[in-house]
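Structure first, then comments.
What follows is subunit A.
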Amino acid sequence: MNFNSNLLKELVSVYGPASNEHLVRSYITEKIKDHVDDIEIDALGNLVAHKKGNGRKVMISAHMDQIGLMVIDIDEKGFIRFTNVGGISPLVSLSQQVVFENGTIGVIYSEPIDDPSKLKLENMYIDIGAFSKEEAEKSVSIGDICIYKSEFSENENVIFTRYLDDRVGCYIAIEAIKSISNPINDLYFVFSVQEEVGLRGAKTAAYKISPEVGIALDVTSNGDTPKAKRFAVSLNEGAAIKVKDNSIIAHPKIKQLLVDLAKKNKIPYQMEVLEFGGTDSGAIHLTREGVPSGVISIPTRYVHSTVEMASKNDIVNCTKLLIRFLESNFDL
Partner candidate 1 sequence: MDTKTLLELLCNGKGVSGYEYTIKDTIVSAFDKYSDEISVDNLGNVLALKKGSTKEDNIKIMLAGHMDEIGLMVKDIEDNGFIRFTNIGGIDPRTILGQEVIVHGKKDLFGVVGSKPPHLQDPSEHDKAIKMEDMTIDIGYSKEEVEKLVNIGDTITIRRELLNLQGDRVASKALDDRAGIAVLFECIKELGKIRHEADVYFVSTVQEEVSMAGALTGAYKINPDIGIAVDVGFGTTPELSKSDTIELGKGPGITLGGNIHPRLRQKLTEVAREYNIPFQMEISPGPTGTDARAMQITREGIPSLCLSIPLRYMHTSVEVIDMVDIKHTAKLLAFFIASISNDSLEGLLCY
Partner candidate 2 sequence: MLLKRLTEASGVSGNEKEVRDIIISEIKNHVDSLKIDRLGNIITYKKGRDTSKTLMVTAHMDEVGLMVTDIDSIGLLKFTTVGGVDKRILVSKPVAVGRDKIKGVIGAKPIHLQKREEWTRALNINELYIDIGAKSKEEAERLVNIGDYVSFYSDYVEFGDGLVKAKALDNRVGCNLLINLIKEVNDISFYGVFTVMEEIGLVGSGPAAYEVNPDISIVLEGTLCYDMPKLDSHLIPTYINKGPAISLIDRTTVFNATLRNKIIDIAERNNIPYQYRKTSMGGNDSGKIHITKGGSITTTISVPCRYIHSPASVMSQSDYNNTYALLKAILAEFEREEL
């Protein structure tokens, strides 16, 4: 299986902050529509693609949405004040470029401050280069959401880009959809909305689908950079199989099944014990009578920055592991 740079590059470049995922939804729909039996868009905007099979009903979730900044005020001189949509770090945001859905570009800067460690979003603003409120309001309205703008780069090892979180999960789901031709299990691929603001899309999608098993695809952190907080996940060491995060303790049997499949198929893997964060499986497992759920995570450096980095090998290994999982007969 080769790494499809082009697909990932396109995915990370499509606009789609939490609650405003329609462009990325259309993009993904185009990519998968010839490979699935049925496509549905639910009330919150989740894209649900069904690949029919006779075995277990499995929900695979990767979230389409991304973190962003929402306009809450435009002052007389045209400076924009904002709030966060999802986990936006003041430190990371300082001096970044942003882009709105209509293509308007801005930069983020802060009021003069004495102590940079006390930087808060409320002391920061977006400058779109307008010279008055009226001029600014021609391109931007209160309530609009912008996203970080940065360049996609790669070398033979890694990708450097904004928004691997979680377009890389979408990438893996799309690759799996394309490569599975005759599914054993009954597969519901969900490209979920509003994960970044509280796993909201996955919650309603799981209720509607009522799966027997849930699996989420998302980025995780790393512990291999200088003085990183201790965490036994490193870039390029394989697919990360989640044991826990703050949203879920992965079902022991799903976790073990993933480990066994990785071993059997010689797919490099690592165990992920994450002491913070959460992902769609956190919502899926609490649905209705409970859904045994797990997570395949892509080790990623600098999550929620404009320079997220992941290893191409890891991405391919995560994809292989997902496909093996979906193509197995499992017993719970």
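Selection rule, in plain terms: all candidates are chains of the complex that A comes from, given by their letters.
In this section, a contact is a pair of C-beta atoms (placed from the backbone, for glycine too) under 8 Å apart; a residue touches a chain by one contact, two chains touch by 3 or more; residues count from 1.
These figures come from a predicted structure and were not determined experimentally.
Q: In this complex, work out which of 1 or 2 touches subunit A.
A: 1
Q: Quick check: in the complex, which residue numbers of subunit A touch candidate 1?
A: The contact residues of subunit A facing candidate 1 are 223, 229-232, 243-244, 247-252, 255, 270-273, 275, 282, 285-292.
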